[in-house]
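A protein chain is absent from this complex, but the other protein chains hold their places.
The chains carry the letters A and B, assigned in the order they are written, with residues numbered from 1 in each.
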Amino acid sequence: MVSIRPCQIGDLMSMQNANLTCLPENYQMKYYLYHFLTWPQTSFVAEDDKGNVVGYVLAKIDENDPKRGHITSLAVLRSQRKLGIATKLMKQAEVALLEVFDADCVSLHVRKSNRAAFSLYHEVLKFKIDEIEKEYYGDKEDAYSMVLYLKPEVEEEKEREKQLEKINKAAKESIEAAKRSNEPQPVSNVIHGKKKNVKKIE
Amino acid sequence: MAPTKELTNKEITAIKNISKLFDDKKYSKGLKECNTILKNHPDNPDASCFKSLILYNLEQQYDARENALKTTKTLPTNSMAWHTLGYIYKLDKNYIDAATAFKNASKFNKESSQILKELAPLQLYSRDLEGLKETYATLLKLQPSYKPHWTGLVTTYHLMGQTKPALSVFERYLDTLEDKDLSGVKQTESILYRCMLHYELEEYDQALELLVNNEKKIIDKLWAISKHGDILLKKGDLAAAESKFRDLIKLNQDDLSIHKKLWESKNIKSLDNLSDEEISTLVSLYKELGSLYPKSLLIQKIPLLFLKDKQQFREHAVFYTKNFLSKGIPSLFNNLKCLYNNKEKVEIFSQLFLDQLQSLKEKQQLLGSDEKESPSTILWCLYYLAQHYDRTKDFSTSLSFINQAIDHTPTCLDLYVVKAKLYKHQGDLQKAYEEYDRARNLDLADRYLNTKCALYALRNNDPDTAEAIFSLIKDETQTLLFNIQEFQCIWYERELGKAYLRAGDNARAIKLFNLVDKNHLEYLEDQMDFHNHINKKLTMRSYIEFLRWEDQVYQNKPYIATGKAHVKAYLNHQNKPEVMAPLKKVPAIKKPATKPAQLEPKKDPNTGLTIPEDDDLNGKKFLVKQVNLMDSAQLILDNLLKNTNDIEIYSLACQVNTYQKKYLLVLKSLAKIKSIDENSPCYYDNLVNLVIKVSEDKEVSAIVKAAVEKQATFSSDVDSILVYNQTYLEKLGDNVTAQHRFVVGKIIAKLSPSSLDKALELILNVQGETDWKQCADNLQSLSLVSSELSSKYREKLHQQFPIANYFQPKVEN
Partner (left out) sequence: MGKNLIELGDLTDKNIGQLVLLNNTTLPVTYEEKFYSKLLSTGFVSKLAFFNDIMVGAVSCRIDQSQVEGELPSLYIMTFCVLAQYRNLGIGRKLLEFIEDLCKTDKYDKISLHVQVGSDAIDFYKKFGFTIESTINNYYRNIQPADCYVMSKKMTSTDEEKKEDNTKQE
């Protein structure tokens, strides 16, 4: 049977092995240690009866944005599929990122061609596509950058910001176009939104 | 001592200039200036030290080191000279000598906190914890309000096992220096670390107090609640402990370790030998948990672990396995494997799955269900049965089931994977590889299949094919060896090494096993990178666990598996047995025709210096450099022997120590084997080997000889050995196995060449032998005694294991 539990130091070698077996993006042990020693609560493993790691999620907080969680790597051995292990691992990581680090959201990258992974993130875990990052992967494949908001109020605010940005952009473009065609300029309809409360980053 | 000339103003300026040139990386110019100064002032410390550093950066590491060493000899009390030497050793990753150099540097400049700060991580690396304690004590005198010195001292005490001082220093640090309005994860860490220390000191009340008083502030709930439960268990407050573990189960139903603690809170320490009362407690517990959390597979599974009543067990098994079969979850067998040590349960599974098969064939329904199943359900039932009979060692039945499954749904990949395993277990590694490759070809995008197929190719002694398969998913701009080493791909290094080992190419095998050692050294060196990082993040609990893990970095399964093969490689090089399995002459898959583009010289990411090309691709140069093969093997054994109950490791130690004539050490290992399994044929084999060697060794002391004979209970002359050998099997009675007979026969063949018939009779009696791998090892060891016997043994093994590759009759070319 498969047991899902927080990652411990003794798991890292096994995680590294699972990663080498399942994924093309590989890391040296140092990187695993970096995660374990900085954000020990956010990574989880799935282990079988013999104590072999058959799945793991390696998560962290974005170094440039302390409110943004990030999934560095997620893998489940092919032989253990269809048990919902990936979903369980992700949910544990999401809870940890929210409760321990007060993250507003968690992001990740997925290969455009990886339909199975995409449907896990999109349909099951409710991540949304944030943007496309061209040639993100070592072999030049594009990635979807996806994000899940852990706090509904933050998500609402982000949505509002996005809308404002869109409207401002459109207004700017119409002004530019008007300038170019020498038509009388419309009254500025750029909407000024509320100023963000910029929290100090510790 | 020659009078030291004064530096001219010009020269003083020149020295300042050298410093600037160094910073600007103008090394050649800087070197010139240094040499100019040194011509007139050969002992000038600044010029000399800069010269060392510049030489190192000009990739003349040897000269740099020599110069730095020389400087410390001519200026033995100059702190800067020692500092420079230490720095160069550090760049070489020679942390132990670096620590000594920095210590000397500090001796001659006691006020420098900079030197001590650089010394601390080096002392930690070399586990000079007493020295480290002193270093921090001094640093605290020099800079009493610098936080990392405090936490460094705490870590040192904790690592030394001096938990009480660790705790008191930590508390003093928190009282005096830490922000009073600490919040969030940092505050939690300081609370929980103290809790950890109290717990290790068995001060459970204090630990509990911390958790209870700070409950609102603690945000790492999983750890806190778990610890809370552990403390309550220790204090014997079982009801409260149970409540805590139930809280944890609410957060995560699938963590087996929490369930185990829950059982403990019901006073059930293990699932072995449960009383009826305990079983009924567990039955009602899991009924309750099952209704609270109906989706948890683990909760559904656990009753199978403790139910004893056959009827109840079967009913629950029907319930549990239903979903797996209907939905086609391939890992069902893997899931239930842990129960297969129990003969009764195995019987029940047999009957259950055969009944399910019958029910599906007749009615397309599973037992106890009215639903019509889809066609794939019967597929997964056949799939399970194939694995079941493989486990019960009924090869023909398992093969029949998997072939039925393949006829049913030939496009299902998993079937070929199981078929490959079936052949693997029977020793037909060729067919095993072929079946796995069949699976791989059905989904070329799947990296797991690619990796495992490469593994099967290596086990089939076909490294070229393995490389061809593996290179489909690896970076083509570097060689395979570089890739697997850079990403610390230990399994590939080990399996490739083992393939060479089986083929008798010990040099290459050792080279690859050395790569595994190197990877572990890298793990150790990683400590150096986190020293400053921890000072900022202060994740104390993880850091201590990390350092403790580093102390045992060689005691993990992959290293041990590699280490054993590594020692065998040295032994094989010493005694040269017959080759077990040659490499495939014609690989199954040819390497891609295109050569990788001119490979760029690789740079070390830390120093920016070029990593030299590998000039020893076949490992021969390294092997030739080994002064004593057995001493090299001993270094590996030293790591393997820590904390182990593995008879094979002790057996290897016996063999190595016997070669080294360290007979008393052999006795020690023998005693260990005997304590683990007194009837071990391995014990007897090594014992007799020792006695024979002692009898042949003219230089052995009388005391040692007597000790050996005492352990053996027979004298070390040939006749006595043979007499004892004759009675050995009788003494074992019902415990005699084919392996015992083999060992006894081998001894006769060794010592009494005129009694080969007798030896042969014993050796060829392989009745009851099911372990073809053990027999392959036997074949090798027998080849060292008599090639005639070993070829007859091979024929017999071929009959016993008809499809095992190693025992196929050799094709004469």
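Rule of thumb we're sticking to: a residue touches a chain if its C-beta (ideal position, glycine included) is under 8 Å from a C-beta of that chain, and two chains touch if they have at least 3 such contacts.
What you see is a predicted model; the values in this text were computed from it and never measured.
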item: Option from B:P144, B:P410 or B:G768 whose C-beta touches the chain left out; value: B:P410
item: Touch criterion as defined above, residue of B:P45, B:G328 or B:P558 at the omitted chain; value: B:G328
item: Residue of B:S257, B:N441, B:N618 or B:S701 touching the missing chain in the full complex; value: B:N441
item: Residue of B:T176, B:S374, B:N532 or B:Q552 in touch with the missing chain, whole complex considered; value: B:S374
item: In subunit B, positions touching the absent partner; value: 326-328, 374-376, 379, 408-412, 441-445
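We adopt the following convention: only the chains that are shown with their structure count from here on.
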item: Chain centre separation in whole Å, for subunit B relative to subunit A (CA means); value: 32
item: Residues of subunit A that touch subunit B when the two form their complex; value: 1-6, 8-10, 13, 16-17, 20-24, 26-30, 33-34, 36-38, 40-41, 48-49, 77-83, 88, 92, 95-96, 99-102, 138
item: Subunit A contact footprint on subunit B (complex, rising order); value: 184-185, 188, 219-223, 251-252, 254-258, 297-298, 301, 327-331, 334-335, 337-338, 417, 446-449, 451-452, 473, 475, 486-491, 522-523, 526, 529-530, 533-534, 537, 539, 541-543, 545-546, 548-549, 556, 558
